[in-house]
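Shown here: the complex without one of its protein chains, the others still in place.
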Amino acid sequence: MEILIYGITNSVTLALMAIGFSLTFGISGLANFAHGAFYLLGGILTWIFLNQLGVPYLFSALISILLVGLLGFLLYWGLMLRLRGLAINEVIATLAAAIVIIEVLRWLGFSGFTYVLPEFIKGSVKIGNVWLDYQRIFLVGIGVALIIFFYLFTHRTKVGLSFRAIAQNERTAISLGIDSDWTAALSLAFGSALAVVAGLAILPLGSIDTEVGYDILIYALAVGIVGGLESIPGIVLASFILGFCQIAVATFFRAQWQTVVTLGAIVIILAVKPSGIFGKYKELEERV
Amino acid sequence: MEEAVRYRRERIDRGIKARSDTIYTLASSRDMLYLLFPRVLPIVALFCLPLLMGGSYWGKVIFYSCIFALLALSWDFMASVGLVSLGQALFFGAGSYVAGGFNHYLKWPMLLTIPAATLGGALICTILLVPVVRLRGVYFSMVTLILPLLFAHLIETLEILGGTHGLLSLTPFPNHWLAVYIAVIAVVIVLFGFRRLINEDFGLVLRGIKDDDRVVMAGGINIYWYKAQAIFISAAVGSFAGALMTHYYQFVGRSAFALDYTILPLAGAVVGGPGSFAGATLGSFILVPLSEALRALGGLRMALYGIILIAALAVLPEGIFHYIERKYHQFERVVKI
Partner (left out) sequence: MSDEIILKIENLTKRFGGVTAVDQISFDLRQGEFLGLIGPNGSGKTTLINLITGFVKPTAGKITYRDQEITGKAPYTIACLGISRSFQMVRTFHKLPAFKNLIVPLYSPRVKKFGGGKYGERDDIAIDLLDDLGFERDSFVPYKVAGSLPHGYLKRLDLARCIALRPDLLILDELFSGMAMSEVAATLPMIEKFNREGLTIIMAEHRLKELFRVASRVIVLNFGQKIADGPPKEAMGKEEVQKAYLGTEVEG
């Protein structure tokens, strides 16, 4: 029971961390290494609005989500647009952006027990013999909602479909009148906003530490690599595999072994199926 | 309408035959000098600088510059095969820990640990990375980024290989000079070796893989095998740098897998100009002393590298070296339009 409940919350947490990254990557083929930095930035912005400026929590959260989304958009419009097409430079630029954001935040000292976001819903409930606080239930709810939203968004709405069209074939999409730069910028904005949503759901469970900027990136990448980056079922499945394995290992062995699970999963998946569980083998296929 | 007299600059390539890629017809000693000067200058500079600096603080900085230059060279080599690594720290850390481990636990002398670390570290990295080369796109970058960070976590949480404290009191170099000159010689050998290798037939195949892997496959060449070889060569250079640093510090800790060892060589290579190897070296020899001079900034240094990287990408994507090279081979004159 314990494993089941903690496993589910842990898995959904992982999925939440990964979803923004995958969204951006799936749409524009852009690996947003600043994902973790945005997650962190969102949390800290909310804290500033809430505690320094006295804005109500919900508004602070919304403003942060919008601000970071805008930042993602600007990152694309201001920087990535100039580098588009050169894979080397795209990758380096987002990583550099991530480092700038995280290190500046670290330098400003946003770390430690002062920087705690309050829980959205206080209190906890006992399920079986496990106490579960409402925040975790809220987190699972958000996670499930986001995954469903993400799926419907990319498969049903016009914007989402044009996103996927670009992911499949940029040139054809352009010739059909889809503005690829606009959609790519939007995808980065969405991905960044989702990072903040994930941050706001997860961060209240502990204090804010700048180190999470890197950790989130690790987990998002790990989930993506194991599950296959562009696939939603892959992300969900990988989150659950990793999530449950981590909890199981932590329960039966020691909590520290959780990292080993992640590393082991990556190494195994790379050896067995490098494109991830549901990833498409984008190796050679050439269409006529 | 009144025509204003306007001028524009005209750039002309220096007319010497020897600039062709394949035909060498050296006409005069002046041409020889023209070609030799840019090649001899860095060697002389590299060998003289440590003498000028002595064992002072800046003498150490030269050593660090060499280490980062090696890492940048190893990055550049992989990049010229189309593999964009975001984890030079993986190579560096693997080399460091292999050297440190052999020295600490088995008491091997330095003469053994450094070669062992070079080959062993390279082998470990190659085995870890080879499965990824089958995938296109940024997968390779992601995996290289995540692996060193995970290894650092692993060492910390499992408390293996010295855990958070690291492996202490390793064999030091007999003196500062030996360390510096090993590093300098290594940089020179790797720099000119890579430049030579990439223009050999082997290097041609590697560059072909970067440009169009389908054509290379249609030419009957197993691209994965060649990519693996490139990773091995590159990882060997990175691991060698790690092993040197370990013995220089007499210490190896999980910081060997830290992002610093990824981002600084990367910045060096990008600022200097990727694809030429000389650029990577030049970039490292600019950035490392610069970052030492800015030590006062403390934690902001990492952020500074990031800003330098972004600025270099946006403003001068060809890199300093290519810019200088172009200017060296051209002369300008002002002509009336």
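Letters A and B mark the chains as written, and numbering starts fresh at 1 in each.
Everything that follows uses one rule, which is that a contact is a pair of C-beta atoms (placed from the backbone, for glycine too) under 8 Å apart; a residue touches a chain by one contact, two chains touch by 3 or more.
What you see is a predicted model; the values in this text were computed from it and never measured.
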| item | value |
| --- | --- |
| Listed residues B:I43, B:L158, B:V188 or B:I221, member touching the removed chain | B:I221 |
| Options B:I127, B:V188 or B:V205, residue touching the unrepresented chain | B:V205 |
| Touch list for subunit B against the chain that is not drawn | 20-23, 200-202, 204-205, 207-208, 211-212, 214-223 |
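In this section, only the chains that are shown with their structure count from here on.
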| item | value |
| --- | --- |
| Subunit A-subunit B separation of Cα centroids, rounded to whole Å | 32 |
| Contact footprint of subunit B on subunit A as seen in their complex | 29, 31, 33, 79, 82-83, 86-93, 95-100, 103-104, 106-107, 214, 217-218, 221-222, 224-225, 229, 256-260, 262-263, 266-267, 270-271, 274-275, 282-284, 286 |
| Of subunit B, residues touching subunit A in the complex | 79, 84, 86, 128, 131-132, 134-139, 141-143, 145-147, 149-151, 153-154, 157-158, 214, 259, 263, 266, 270, 274, 298-300, 302-303, 305-307, 309-310, 313-314, 317 |
